[in-house]
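One structure, as structure tokens, below. Some questions next.
All protein chains of the complex are present and in place, except for one that has been dropped.
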Amino acid sequence: MDLGPHAAFIWASYAAFVAIVGALIGWTFFDGRRQAAALQDADRRGLKRRSEPGPKQDGA
Amino acid sequence: MSPFLALFKRDLTLAVREGAALGTALGFYLIVVAMLPLGLGPDLKLLGRIAPGILWIALLLAALLSLPRVFEADHEDGSLEVMATAPLPLELAVASKALAHWVSTSIPLALLAPVLGLMLNLDIAIAPVLVATMLAGTPAISFLGSVGAALTLKARRGGLLLALLVLPLYIPTLIFGISAIGFANLGQEGFSASFLILSATSLASVALAPIAAAAALRLQLS
Amino acid sequence: MSPFLALFKRDLTLAVREGAALGTALGFYLIVVAMLPLGLGPDLKLLGRIAPGILWIALLLAALLSLPRVFEADHEDGSLEVMATAPLPLELAVASKALAHWVSTSIPLALLAPVLGLMLNLDIAIAPVLVATMLAGTPAISFLGSVGAALTLKARRGGLLLALLVLPLYIPTLIFGISAIGFANLGQEGFSASFLILSATSLASVALAPIAAAAALRLQLS
Amino acid sequence: MLLHADHLTVERGTRTVISDLSFTARAGEALLVVGPNGAGKTTLIRTIAGFIPPSAGVISLKGDTSDRDIAELSHYVGHLTGVKSNLTAAENLAFWAAYLEGGDRAAVSDKVDHALSLFGLGALADYPAGLLSAGQKRRLGLARLSVAARPIWLLDEPTVSLDAASTELLAGLIQEHLAGGGLVIAATHLPLGLEEPTYLRLGAKGAADLSPEAQP
Amino acid sequence: MLLHADHLTVERGTRTVISDLSFTARAGEALLVVGPNGAGKTTLIRTIAGFIPPSAGVISLKGDTSDRDIAELSHYVGHLTGVKSNLTAAENLAFWAAYLEGGDRAAVSDKVDHALSLFGLGALADYPAGLLSAGQKRRLGLARLSVAARPIWLLDEPTVSLDAASTELLAGLIQEHLAGGGLVIAATHLPLGLEEPTYLRLGAKGAADLSPEAQP
Partner (left out) sequence: MQTLTQRLANPTRFMEISRAALPWVTAGAALFIAYAMYLVFFVAPPDYQQGETVKIMYIHVPSAWLAMMGYSIVAISSFGLLVFRHPLADVSAKAAAPIGAAFTLAALITGSLWGKPMWGTYWVWDARLTSVLILFFLYLGLIALRSSLDDEALAGKLTAVLALVGVAILPIIKFSVDWWNTLHQPSTAFTSTVDPSMRTPLLIAAIGFTLLFIALHLKGMQNEILRRRVKTLRLAEVERGERLFSARAE
């Protein structure tokens, strides 16, 4: 593909665009995974506490 | 005395008694302007050319950084709560306070500008125009700034954040203030157009900013 | 882990978690630089000439105004009191915090400078020299600034007062930083002299500023 | 006049501090809001003053209110005094008199003199307020009540840092205001020394109990 | 070890808060500083910690102190917790462990785990401290006491925002520290539940009375 004398600018702008939008997509995806994991963890802890009494106490 | 005037008078009295606030703002203005020749080299011709722009921008920063105290003090000592239950609408209270800031800080800064201009080899002939544009433009600074001050009342990182929020709003004032001076150098025509837009920007800020600032204050009282 | 490193690591972790602090500093830098062409007119040749000075001065302001939080947060939550009774001398604690500020704020600002330079039509060839002088000079900014931040810990109107106190101390750094760039444009000789003085200023600040800052902090704890 | 709260629910952050609370306060009557720390007394007073929008329910005023809202008809006295250190005691009060009610200089200055001597601050009129002690500052803040006439007084722990004499004085003032057809709602941990107040007891969960026996 | 204050006078602003106070605290002994609000309890503790320079008199340490000054040999726990909201509970404590005593990663993390479970925070170790309640934050602050060994503990109202369980826990910890030859000086309004503490009663005028009968 011949992009003429200004190929470098074209490639640079596509690269910058991919970098920015890619970072955005990656971060959104990663954040989703993190929140889902945190929610599962929080849910699991909540359930555990409710079903089985804690080791030392739970007279409340 | 009307409530609006009473508040205005109180804020001016406080500004005079707490003179250090104005002194700090003027000192900051002075030192920022003084640093420029050090950074740009002592080329007097160059300095004279960029002087109006420099004086305007440094004035923006000095006025801006003196703004947070406008509401902070009243928030800390509970005056703001009383004002929120008074017959005078909070919008007008904000306007009164912004007006007091304009009179007590922006005007002195504008009057100091030509003096600092001497250090920058500013063409003396421009000085009156410079002060005139500053007087016409600074109401926008004080009033738009009051929105920023109200928004950042409880925020951490006050000063820097305030600047980040408010400086973009100051850009039209800066552009037309500078272009008015530029036109004044050449002829009257463009000047009066720029000057009118500058004044219109100020008037619009005076009319609209208190509404936003009062809304922000109410949210923070809750 | 040694106490010095533990504190340094904690401050960096906090800087990363409170990422907006750095964002605010970078944003402020960006906007102050962007206002200049608006104030000075879009003459690209002129802009290119004054770009290094402008970039330096705006960097000073951005780094400076991000400093108060460095000690404020530790003062508010009581960490400072605990540090004052720890085996690590308070001087070293201050040094660790200033170092963390340098790494987390001053270095990113210095690296942003050439990008902003593009907007000011800065000669690309100068960019590496600009960044080099900034990296050599900014330790002085962070360390001298920590003295100001410590002094104004309890003062109201922190930002403006801090700037007024500290900016004069920054003048040698500014002068030699700029002159090093100027010399680099012409030949190597003057450059290395200026660059050495710049680095010496930084080293002296690193060595002496923590002593003054720690003294100021101790006074405020009493 | 009659202030009525109807199925009021107020949230702070993620917590429901007041839930489904209804009560009525009548002119000539003092309503004392009591309850343990964190029960929501301050929250309730600030909600009535209009600072906090309730998440459900309404607070309404009946009677001759000339269409003004509750905030404008109220004096709010909270934990902060609204006193400026760099103004003298008299200047502080003169500002609030002018701000809250307007009037010419002579009228304002009369009101101020009267209020200052009423609160035992006459001798300190020309002292910068920054030099006053905590109790004196507090009295200066309370003196606002007497420089501008408002039918509703909303007081949040008004006796904090007051000594016995000042507490008594305040009780007298409240009694007088009630006798003149005023309405007082006060959050407090102490009985205040009023004749026959009504108690509104907030529980730890925002449940309310409105009865004479509920007194602290 | 023995901490001795000799004719101590401390001024705040223009007031003399503590005047000519002498006392001795011995290893294995808890010295409880009591007295009304404003008596100078906080001032005394902060003077011992080295924050406030006394205007007259000296505080000296006798015994095996390896030439370190009082501040370095002390844990100071004041009204503020020294807890960062943006670090987890464990990170907070690990920082203080490393900062106050150094040590490698494994040692630090052992100490932190132990301290967290001791103060009932084990389940919350990985939560940002900003989410913790006031009492939990306070406990996290107190957990500093157990991640670094210091012979002298200076505590200013350590039970503020603590409930009964935490107070008991703290009393046990203090007792243990005393048994190990430690020295505790605590300002407090409550008896703390210690066995045989010595009381140092500060009067309204800074006059002191050091006797077992002076207990609150």
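Going in written order, the chains are labelled A, B, C, D and E, and every chain counts its residues from 1.
The criterion applied here is as follows: a residue touches a chain if its C-beta (ideal position, glycine included) is under 8 Å from a C-beta of that chain, and two chains touch if they have at least 3 such contacts.
These numbers come from a predicted model, not from an experiment.
A.B. asks: Looking at the full complex, which residue from E:27, E:123 or E:190 touches the chain that isn't shown here?
C.D. replies: E:123
A.B. asks: Can you list, in ascending order, the chain B residues touching the missing chain?
C.D. replies: Counting over the whole complex, chain B touches the hidden chain at residues 147, 151-152, 154-157, 161, 164-165, 167-169, 171, 212, 215-216, 219-220, 222.
A.B. asks: Quickly run down the residues of chain A that touch the omitted chain.
C.D. replies: 1-7, 9-10, 12-14, 16-17, 20-21, 23-25, 28-29, 31-32, 35-36, 38-39, 42-43, 45-46, 49, 54, 56-60
A.B. asks: To test your reading of the contact rule: which positions on chain E touch the chain that is missing from view?
C.D. replies: That gives, for chain E, the contact residues 85, 120-121, 123-124, 127, 130-133, 135-136, 163-166, 168.
Methods note: only the chains that are shown with their structure count from here on.
A.B. asks: On the document's contact criterion, could you list the chains that touch chain D and likewise touch chain E?
C.D. replies: none
A.B. asks: Which contact partners do chain B and chain C have in common?
C.D. replies: Per touch definition, common to chain B and chain C: zero chains.
A.B. asks: Where is the C-beta contact count highest, in terms of which two chains?
C.D. replies: B-C
A.B. asks: Using each chain's Cα centroid, which is most distant from the centroid of chain B?
C.D. replies: In terms of C-alpha centroids, the chain at the greatest distance from chain B is E.
A.B. asks: Once you find the CA centre of chain B and the CA centre of chain D, what distance in Å lies between them?
C.D. replies: Each chain reduced to its C-alpha mean, chain B and chain D end up 37 Å apart.
A.B. asks: Per the centroid of Cα atoms for each chain, what is the distance between chain A and chain D, given in Å?
C.D. replies: 50
A.B. asks: Using the touch definition from the top, which residues of chain E touch two or more other chains?
C.D. replies: In chain E, no residue touches at least two other chains, as defined above.
A.B. asks: If I count partner chains per residue in chain A, which residues reach a count of at least 2?
C.D. replies: none
A.B. asks: So in the complex, which bits of chain B are touching chain D?
C.D. replies: 1-3, 5-7, 10, 13-14, 17-18, 73, 76-79, 81-88, 218, 221-222
A.B. asks: What residues on chain D touch chain B, complex-wise?
C.D. replies: Residues 46, 49-53, 68, 71-72, 74-76, 78-84, 86-87, 91, 95-96, 98-100, 102-105, 108, 141, 144.
A.B. asks: Where on chain C does chain B make contact in their complex?
C.D. replies: 21, 24-25, 27-28, 31-32, 35-36, 38-41, 46, 49-50, 52-54, 56-57, 60-62, 65-66, 68-69, 73, 156-161, 163-164, 167-168, 170-171, 174-175, 178, 182
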